[in-house]
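Supplied in structure tokens, the structure appears directly below.
A single protein chain has been omitted; all remaining protein chains appear in their positions.
Here the chain labels run A, B and C in written order, and each chain numbers its own residues starting at 1.
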Amino acid sequence: MSETKRTLRVALIGCGFMGKAHSNAWRQAMHFFPLKADVELNTICGCKGEEKTILPTAVAKWGFNKGSINWREVVASPDIDIVDIVAPNHVHAEIAIAAAKAGKNVICEKPLALTSKQCGEMYAAVKKAKVVHMVSHNYRRIPAVAMAKRLIEDGSIGTIYHYRARYAQDWITDPDFPLVWRLRKEVSGSGAHGDINAHIIDLARYLVGEFSEVCGLMHTFIKRRPLLGERKEGLGAKAAKKMGTVTVDDAALFIGRFQNGALASLEGTRFALGRKNQITLEINGSKGSLAFDLEDMNRLHFFDNTNAPDRQGFRDILVTQPGDIHPFVGKWWPPGHIIGYEHTFVHTVADFVNACVDGRPVQPTFEDGWRNQRVLEAVEASAKKRRWVKV
Amino acid sequence: MSETKRTLRVALIGCGFMGKAHSNAWRQAMHFFPLKADVELNTICGCKGEEKTILPTAVAKWGFNKGSINWREVVASPDIDIVDIVAPNHVHAEIAIAAAKAGKNVICEKPLALTSKQCGEMYAAVKKAKVVHMVSHNYRRIPAVAMAKRLIEDGSIGTIYHYRARYAQDWITDPDFPLVWRLRKEVSGSGAHGDINAHIIDLARYLVGEFSEVCGLMHTFIKRRPLLGERKEGLGAKAAKKMGTVTVDDAALFIGRFQNGALASLEGTRFALGRKNQITLEINGSKGSLAFDLEDMNRLHFFDNTNAPDRQGFRDILVTQPGDIHPFVGKWWPPGHIIGYEHTFVHTVADFVNACVDGRPVQPTFEDGWRNQRVLEAVEASAKKRRWVKV
Amino acid sequence: MSETKRTLRVALIGCGFMGKAHSNAWRQAMHFFPLKADVELNTICGCKGEEKTILPTAVAKWGFNKGSINWREVVASPDIDIVDIVAPNHVHAEIAIAAAKAGKNVICEKPLALTSKQCGEMYAAVKKAKVVHMVSHNYRRIPAVAMAKRLIEDGSIGTIYHYRARYAQDWITDPDFPLVWRLRKEVSGSGAHGDINAHIIDLARYLVGEFSEVCGLMHTFIKRRPLLGERKEGLGAKAAKKMGTVTVDDAALFIGRFQNGALASLEGTRFALGRKNQITLEINGSKGSLAFDLEDMNRLHFFDNTNAPDRQGFRDILVTQPGDIHPFVGKWWPPGHIIGYEHTFVHTVADFVNACVDGRPVQPTFEDGWRNQRVLEAVEASAKKRRWVKV
Partner (left out) sequence: MSETKRTLRVALIGCGFMGKAHSNAWRQAMHFFPLKADVELNTICGCKGEEKTILPTAVAKWGFNKGSINWREVVASPDIDIVDIVAPNHVHAEIAIAAAKAGKNVICEKPLALTSKQCGEMYAAVKKAKVVHMVSHNYRRIPAVAMAKRLIEDGSIGTIYHYRARYAQDWITDPDFPLVWRLRKEVSGSGAHGDINAHIIDLARYLVGEFSEVCGLMHTFIKRRPLLGERKEGLGAKAAKKMGTVTVDDAALFIGRFQNGALASLEGTRFALGRKNQITLEINGSKGSLAFDLEDMNRLHFFDNTNAPDRQGFRDILVTQPGDIHPFVGKWWPPGHIIGYEHTFVHTVADFVNACVDGRPVQPTFEDGWRNQRVLEAVEASAKKRRWVKV
């Protein structure tokens, strides 16, 4: 609130679902967090053809000053300080590298890119440009996850033996669900693996450390689906539906080892009926255990083996205590008043803004995005070779 | 296993559902608990008319040496050391008093009798006879409940502020469910109140202390029901069903105060669809809280306010640790191998047998049964007078 | 987004905790809900003495155009269309009546006022002025609660037998917690009763219907507390602390009957350690049951007795399905992406804005606030008279 406070002007590249979440974060951060700069929602960028449709709606609805369909112009503009990339995965690299070259701080949705090669180039570009860079693995800033990190770092669970995570959804179990872009490899890179395993790999690296080797499988349960736009016609005339081939995995499972000796079991699936957006984590160490469920994200379960034997049990910690007792959450509401999905983006953006002002790195960086992609690729390689692969 | 060990010979009076649970307890106790005497399932007593039907089945199925339909003879017999009363509530008093006069140790199902006057007479009789006496409030010996008692006694939750309990079932929600004996006041004394509130009143007295005053309501949702034996005929011919009047409460709720200043809220209902046999307890004190659910009876939830603020939470204690870490349960199976409903009777009987050998009192005594009945009656009086009543 | 859309200009009267929640709602509603008018956060009103302190911060932080310390001027100003009252309870009536007289639409925090007499006057004022009026019982617009309402209205649980609710917090269990305004009757009206029982009474009236009679108790566990500002000095010098008398209840419990024959048990307490902001509801009917927990507010538990007997069980409905499948929530994020406390205010405000444009009533109205207060007062009267009281 000091008059000398800078204003950081944001360009959001992309106007899909993630644009909604990110624009909300940019709007909300200043109302709840002590930002070192003001934030201006300067420009939102759509695709050609969206000038009269999605784009003006997004400008108005999400609170931007203006819209554009020319991302190159936008990322090069002197009016922009931060480029936030929420476009489809296959264009992340080009945009991020251009932004870095233009000296902009860059935040990019996950997965950072389609390949580790691309990721490496992006990471090189931001390092060279000395800009602040971040990959938007928003789940690191769930208060319960940040609290888990704190318990691990202060030794509360000791040496880690097991990391077990599952990311389960069910939105494509219906065989009539159409062949959307997320099911086409050329746009999305991979299926459940890159989309949701990427998240639990990030949490693994954040909470446990680097993987040393992995062995996995990837599987597509439903191999042919109606082309987009074919579904409605198809009703009552199923035989006539035009079908296309699903080129990504519906589920990907792997086991692995961390460099520190811990064992890993991870699974991402879009075929778990009843699990809408569930990450279940369990971490077991020599002194205690932690468990977490994204569908109940305000809680962290903590087993402390140093408690008296007759009163040991998983503690159901409602991570909503005020001040700095619990990470992030004290800026919102009083104890017991829970927060939700979108708040994790607000936390991410708030930390990014302050890092931009300070000119210091903020995790997870593009390096994290690149390392994450290497794990994803090692799993893919192992699935193809049907054996263990070093990361 | 010493050769000088006495054998205590048990007569079970009654052969309904509770007879099944008690006979199992008598059979099992010696196989799991270090009893100070051997136990012999000597005689089981049925009603007149059951000589050729229920009784021989019960003798064979439940493992008794013999059957009888003459309880007076049995309780007076020199072959009997322990009389266990599981007959309908309205005959408890007569049998227990006769047994006491004959010098037998007596264990009696709850509720102890239909009125506090009867209970008082029973209590006087056992005191006068100097026999060991117990009312079978089996839930006191659920390991999690006994653990709750231990935590309260060692001060772990501090001064108690709130006791909240609900006993919920749903077995008579169907209006076609017939007018069984439990719905007829002359046999059962009362409905949900005496049957299930009796249990949570006992737990209140065990865990918190004596009530000082209460105020309640009792209600019958379905006032007319098909007579027993009418149901089948009634199918397809509903108009023809003979109906009778329900003379007990379907639900009874009350609020109250304990002598130590704690507040109480209790509810017993047979009209809570989906709750099959659920007791939910919550006790809040100045240092912590306890919560329990009978349908998940191997767990106790304990909130310890002395934990560090960032890691407080209800602990989900699986009360199955070995040795004497947790009460009773170590005699059964290894940690994490849960026990069930019937085990609480085994614990009760095991403690009773040892008390008989030692000639010392064992809680809950007939005095507890009498005090329980006084609370039940105070609630009934308050419901009639529509105001608070001292206990 | 049509150009002819009106803009409704909001004045927020009060800048405490509730001001934070309401201002967020006014800011956010237009970004997620299809409002029939644009919303302008025109003015925020503080108290005298706050001109240089809280008020400018609130203006900046919460996004208002300007601040004022003269609520009379503000509510009379032609620049204002909506007056939103979040000031302390004892000034609600005066402000609301003035706003109504000035022809403003009024939304007021709960409890509507200190007495039913005041509430009645407020209700009369808004009716006479023909303005749109609403009391901010935000919990009605929790998606799971609105879903419960839908299930009740479509007959899914049949005739209601039981309504059981508990609102439990633990923020004043520490005897050193100071005598804040919420513990002083002259400002707050009552303690747990008016603050939190008001919420579960509102849910009772919303979900079940009108109360016919009640009987309750109110209790203060800690009767003397350090005066505000004394706490810090008190540390290390406890004897020197200046103490004051708590003039409100710490806990209030009551049982009751609804006009439709259902039974009620309600409890509000600030002395339940480990319960941060927990409402637990259970409603049992002739065809099914519902259960809800505010600390897990994205879920509704539904027992459907019409399911096949071998597959009945409480369904854990994650109330996050898109479109209009579940109420309100589809406007936010994809399935399984949970929302939190603040969203309930956004839903409330969104409905209020549309009602203002349409000039039609929107529940809960001031009549609801008045009826709520009458139930609160009946409970207070019953606690004093120690007998049942008609509502």
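Everything that follows uses one rule, which is that a contact is a pair of C-beta atoms (placed from the backbone, for glycine too) under 8 Å apart; a residue touches a chain by one contact, two chains touch by 3 or more.
Bear in mind that the values here come from a model prediction, so they are computed numbers and not experimental data.
> For the chain that's been dropped from view, list the shown partners it touches.
A, B, C
> Consider the whole complex, including the chain that is not shown, and state which of C:R225, C:H326 or C:R371 touches that chain.
The one listed residue touching the chain not shown is C:H326.
> Of C:K241, C:R315 or C:R374, which residue touches the hidden chain?
C:R315
> Among A:P34, A:G49, A:G229 or A:G274, single out the residue that touches the unshown chain.
Of the listed residues, the one touching the omitted chain is A:G274.
> Which parts of chain C face the unshown chain closely enough to count as touching?
147, 150-151, 156, 299-302, 304, 307, 309-318, 321, 325-326
> For chain B, which residues touch the unseen chain?
Answer for chain B: residues 1, 17, 21, 24, 27-28, 30-31, 57, 60-63, 169, 171, 275-278, 294-298, 318, 320, 332-343 touch the chain left out.
> Could you please point out the chain A residues that touch the chain left off the display?
These residues of chain A touch the chain that is not shown: 157, 161-162, 164, 166, 168, 170, 173, 215-217, 219, 221, 251, 253-255, 257, 261, 263, 265, 267, 269, 271-275, 282, 284-289, 303, 305, 312-314, 386-388.
What we mean here is this: only the chains that are shown with their structure count from here on.
> When you average C-alpha coordinates per chain, which one falls nearest the overall C-alpha average? Tell me, please.
Answer for the innermost chain: C.
> In whole angstrom, how far does the Cα centroid of chain B sit from the Cα centroid of chain C?
Between these chains, centre-to-centre, one finds 42 Å.
> Please work out the Cα centroid separation of chain A and chain B, and write it as a whole number of Å.
A distance of 54 Å separates the two centres.
> Which integer distance in Å separates the CA centroid of chain A from that of chain C?
About 35 Å, centre to centre.
> Can you list the chain A residues in contact with two or more other chains?
Within chain A, the residues that touch at least two other chains are 318.
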